[in-house]
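Structure provided below as structure tokens; questions to follow.
One protein chain is absent from this view; the other protein chains keep their places.
Each chain carries a letter (A and B) given by its place in the written order, and its residues are counted from 1.
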Amino acid sequence: MKFTRLDATVLTFCFAFLYIPILILIVYSFNESKLVTVWGGFSLRWYRDMWSNQGLMDAAWITARVGVLSATLGTILGTLAALAMTRFTRFRGRLLFSGMIYAPLVMPEVITGLSLLLLFVALGIDRGFWTVIIAHTTFTMCYVAIVVQSRLVTFDRSLEEAALDLGCPPVKTFFVITLPLILPAVISGWMLAFTLSLDDLVIASFTTGPGATTLPIKIYSQVRLGVTPEINAISTILVGIVTLGVIAASLTAKSRELQRQRDERAAFRAVG
Amino acid sequence: MAVTEAELSSKPNPARWLVVLVPYVWLLLFFLAPFLIILKISLSDTAIAMPPYTPVFDGFASFGTFLSGLDFDNYVFLTEDPLYMDAYLSSLRIAIISTILLLLIGYPMALGMARAPTTIRPTLVMLVILPFWTSFLIRVYAWIGILKPEGLLTLILQTVGFLGPDEQVQIFRTEAAVFIGIVYSYLPFMVLPLYSALEKLDGTLLEAASDLGCPPWKSFWLITFPLSIPGVIAGAMICFIPITGEFVIPDLLGGAGTLMIGKTLWTEFFGNRDWPLASAVAVLLLLALVVPIAIFQNQQQKA
């Protein structure tokens, strides 16, 4: 398969399509003018406004806490689910179990949100901070399960057997052998869960209650009223955090890979 | 020696079963049970269930009365009011067209990525994933500024001279804007499964085909495309299913004429506060998606 000029053109256009809207958004967050079509000069005015917007800041703080808690819970549950799916090839209800792992990945958010809301009402639970966390945990754990599962299927089981063989009991084996080796997948699962939670509008809208307005809900209510540069500013910050996170993660992965390759070459020379 | 073989063989063992039990119970409680409740409420009487809906579960004794209390009024209402039928059909139509558009754009893109030199492929993959990590809401929002009549697109087209100084682009709050928003938001979801299917493709297969006298355009249809079909199905399902129930995009970019079932559900729920009707809408949406979800599940189990 050769990389042709046509391929290069296609990629250029597609990536332009993906990135130009975000770039515009970022550029206009530094626009002095309130109008999208007019460039009024560079300014950090909207960042100041954003900073002093108490409602927005409260929402950001709630979102961060919801994100960390639900991502952590989701990662624990999702890792367990991934272990269950790879290590227990047959148990009663396995089909239902894997069904419940895959379905939330594609389930329209309005359905998940509405159904969880009705559950909370039926159980008589007051909606608020914790109900959002439960809701987010439920759908993020499925993403974590998929990410961790894909690592576990390539995991060499004989490593665990070797540990058992050398006298290490099963639970300890999980913590000293399995977990350290699947940790990169668990961490990227956590990051995915965190950003999904950070991003969610629909499910949070259904399951939240008074005093637990998350950032997407806040942004949504302002966006409905029209484009405001303040939203551009907070969007830019969110995009910036995520971009830095992803780039940092991929750079560490890359340097680890390079180190591994160097090691292998060194080993090869050692033989020769 | 208190420890038995149970710890190593697949026989039941409390500690090991917790691994299955904890996530299983969580999903049963917070994923499956809610659907049963939705089903029940969708069959409840609107009058008793008027907002805020607070049903009382009084045990199995009343299960009989519960069953006799069920009625299909909400569903009858849904089929009688053309608004809902139209919203369904329109959702499916928009989802199908969007999925085709996504395939048409995503396939060449994934192919280009798979053909790119191995050194830059990880970077390209990261570039596709990056927007996926940034907020969906923000990405949709970004298009408002571009598409609205006094927005950036109008400005550019006026500057280029394509539009007169008094003319404006009339895309915002139309179905076209919805398509742009959907394609833009779901493109990474389409490209990634396609790319992973195409990237796995053994390059020597194409060399073998060309060695046997098959021209490139033909070997694409005879070799590359058939082998990428699992990726096509996965990508199509991952896009089609959530698009059908999409709310944010039609709400922010679509106009009054853009009917989509996700938006209808939202309006019934938050606007009209008719919970039983919203539940019935959700159940019907779910029913419409059972087949695609089953295809997706099947595809994932095989993978």
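In this text, contacts are C-beta pairs under 8 Å (C-beta built on N, C-alpha and C of every residue); 3 or more make two chains touch, one makes a residue touch a chain.
Throughout what follows, contacts and distances are computed from a predicted model.
Peer 1: Considering only the chain that is not displayed, what protein name does its UniProt record carry among "Phosphoribosylformylglycinamidine synthase subunit PurQ", "Chemotaxis protein CheA", "Cysteine desulfurase" or "Spermidine/putrescine import ATP-binding protein PotA"?
Peer 2: In UniProt, the chain excluded from the picture bears the name "Spermidine/putrescine import ATP-binding protein PotA".
Peer 1: Looking at A:G40, A:G55, A:G93 or A:P169, which makes contact with the chain not pictured?
Peer 2: Spelled out, the listed residue whose C-beta touches the missing chain is A:P169.
Peer 1: Out of A:L77, A:I177, A:V202 or A:V246, which is the one that touches the chain we can't see?
Peer 2: Result: among the candidates, A:I177 touches the missing chain.
Peer 1: For subunit A, which residues reach the chain that was dropped from this view?
Peer 2: Interface residues of subunit A facing the absent chain: 156, 158-159, 161-170, 177, 180-181, 260, 263-264, 266-268, 270-271.
Throughout what follows, only the chains that are shown with their structure count from here on.
Peer 1: Under the touch definition given earlier, write down the residues of subunit B that touch subunit A in their complex.
Peer 2: Against subunit A, subunit B makes touches at 3, 7-8, 10, 15-16, 18-20, 22-24, 26-28, 30-35, 37-38, 41, 52-55, 57, 105, 108-109, 111-117, 122, 124, 126-131, 133-139, 141-146, 148, 150-152, 154-155, 184, 187-188, 201, 203, 206, 224, 237-238, 241-242, 244-248, 252, 262, 265-266, 269-270, 275, 278-279, 282, 285-286, 289, 292-293, 296-297, 300-301.
Peer 1: In the complex, go through subunit A and note every residue touching subunit B.
Peer 2: The contact residues of subunit A facing subunit B are 1-4, 6-8, 10-11, 14-15, 17-19, 21-22, 24-25, 28, 35-37, 77-78, 80-81, 83-84, 87-89, 91, 93, 96-112, 114-116, 118-119, 121-122, 134-135, 137-138, 141, 145, 164, 169-171, 192, 195, 198-199, 201-202, 205-206, 216, 219-220, 223-224, 227, 231, 235, 238-239, 242-243, 245-247, 250, 254.
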